[in-house]
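A short worksheet on the structure shown next.
In this view, the complex is presented without one of its protein chains, the others remaining in place.
For chain A:
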Amino acid sequence: MSEEELAQFQKLSNEYSADQNTTGPYVGERQSSSAIATEYANADRVYQIKTAALPSQYAYFRTCRGDGHCGWRALAFTYYEALLRVGDVNKLEEEEARLQSMHNLLNQVGFQEHVYIDFAEEVYMLLQKLAQSLRSMDGNAENILLETFNDYGTAMGIITFFKLLASAWMQCHPNDFQPFLEYPLKTYCSDNIEASQAELDHLAIGAISNAVTKPAGFAIHVLYLDRSEGTSIDTHRFEPVDQNGMSITNGITMRLLYRPGHYDILYKAEDVPAPIQQQPVPAQAPLQVALAAGYAEEFVPRSNNMTDIMTMIPGLSYTGLSQQWPSVSYDYDPSPAPQPQLQPVPTYAPAPTPAAPVASSHQEYVTPVHASHVGHAQSHHPLRLETPITLPIHNSRPPPPMAIDCPAPPVTIEKGGPFRPSMYELEPGFGSGQLHHLPFQTSIFRNSHYNTAHYLNPDFQPEEWSPDSEYATGNRGRLKSTSQ
């Protein structure tokens, strides 16, 4: 692509953002990323192909207003959001202390404390508000974050502090940045980093990742959606590494979607904590069952790399299916302990019991014979993804009883095991963490020697019938649903 073409695209992109994105919230609500594919449905083929594959990997996105500050806003917002995902008040306090210690850096390059302190205080005030919200477990932290970033002045204060930090970091580490530049680093920083109107650029992301996000253990992934060759979206990674170059991320990744001239925020499905997307789930639950069953019957085996080809067949797109993903499995968080505000218990509340009649009958049937026929409920749908799919309909009766009855330790389902490939395996590690805690996924597994209840298993442990646990689970389910 020549420079002129590039300039032309940049211009088109600028005009695009000028008329499309200058209204609306500064940071939008999280929404299904199939909207992106829809947006590009009539675009040229490169965009079509690239965006069609997007919703299957990145379930949600969030828009940022394209007013020239979108990149910085997205970066700062996702930083706070990553801290919320850690969900630890101590982490928030730790970050405040760490950022305050970086005032030295700012002073060193000549920023005056009385000038930047106002911006710094906006940053700390938001950290404190979020910490306060986590402490009181009012579940309001996400709202506070969103509201704060939709307050122009406050958000700009926060953005300004991040800009100054990036600039100071670059000037203190000239060897890392000067080689990329044709003119003095100081000039670059004041014109392209600190300036109010400066948009986020690659060097700035590098500086912020070194200064702020890597020490916090967060990775930044920037997905470049442009018209370059290829069928997938390029990802630029800024990940924390140790001295040996090994990734030492704490598993939290901030994801930005870059389209020339504009940034938005992307999420993988597992990035999104459970309670937030509970509201739409109950209404959709019955639909899920039908869909899932349909897929079990009309199952077509195909390999992972088929997906792009499949999307090119007119009328055959899995984006429609992907739209349903929001309700797939993520409402069940088997390890809520490290995230105190994400207790799964309230998530059952919005599920009206009559909304899923199928589910209730399932449960009535399954529960009495639970101990001896744990896998029975799943045997209708032998696919490995069935359990997550059907999870939403268990809302009225929470899934924990299954885990309690299980005599075996949590078993990891290996990819490439004795299971037929599933389209749901598109994403490696998809649903990991949830699946692994749900043993007896399939009848195949139940009858295999991987099951500790199988006599060939080295850790053989016969299934035991325990009347206590059986009645306990029945009561438990009822208590859960009535006590809400």
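Assume contacts are C-beta pairs under 8 Å (C-beta built on N, C-alpha and C of every residue); 3 or more make two chains touch, one makes a residue touch a chain; residues count from 1.
In the analysis below, contacts and distances are computed from a predicted model.
*Asks:* From the list "Ubiquitin-conjugating enzyme/RWD-like protein", "Actin-related protein 10", "Increased recombination centers protein 6" or "Mediator of RNA polymerase II transcription subunit 20", give the UniProt name belonging to the chain omitted from this structure.
*Replies:* The record for the missing subunit names the protein "Ubiquitin-conjugating enzyme/RWD-like protein".
*Asks:* Which of these touches the unseen chain: A:Q48, A:S190, A:T231 or A:N457?
*Replies:* Here the residue in touch with the unshown chain is A:S190.
*Asks:* Which of A:S33, A:T51, A:T148 or A:Q171 touches the chain that is not shown?
*Replies:* Going through A:S33, A:T51, A:T148 or A:Q171 one by one, A:T148 is the residue touching the chain not shown.
*Asks:* Out of A:A43, A:V115 or A:M137, which residue would touch the omitted chain in the full complex?
*Replies:* A:V115
*Asks:* Of the residues in chain A, which ones touch the absent chain?
*Replies:* Per the touch rule, chain A residues meeting the hidden chain are 111-112, 114-116, 118-119, 122, 125-126, 144, 147-148, 151-154, 156-157, 160, 163-164, 190-191, 194-198.
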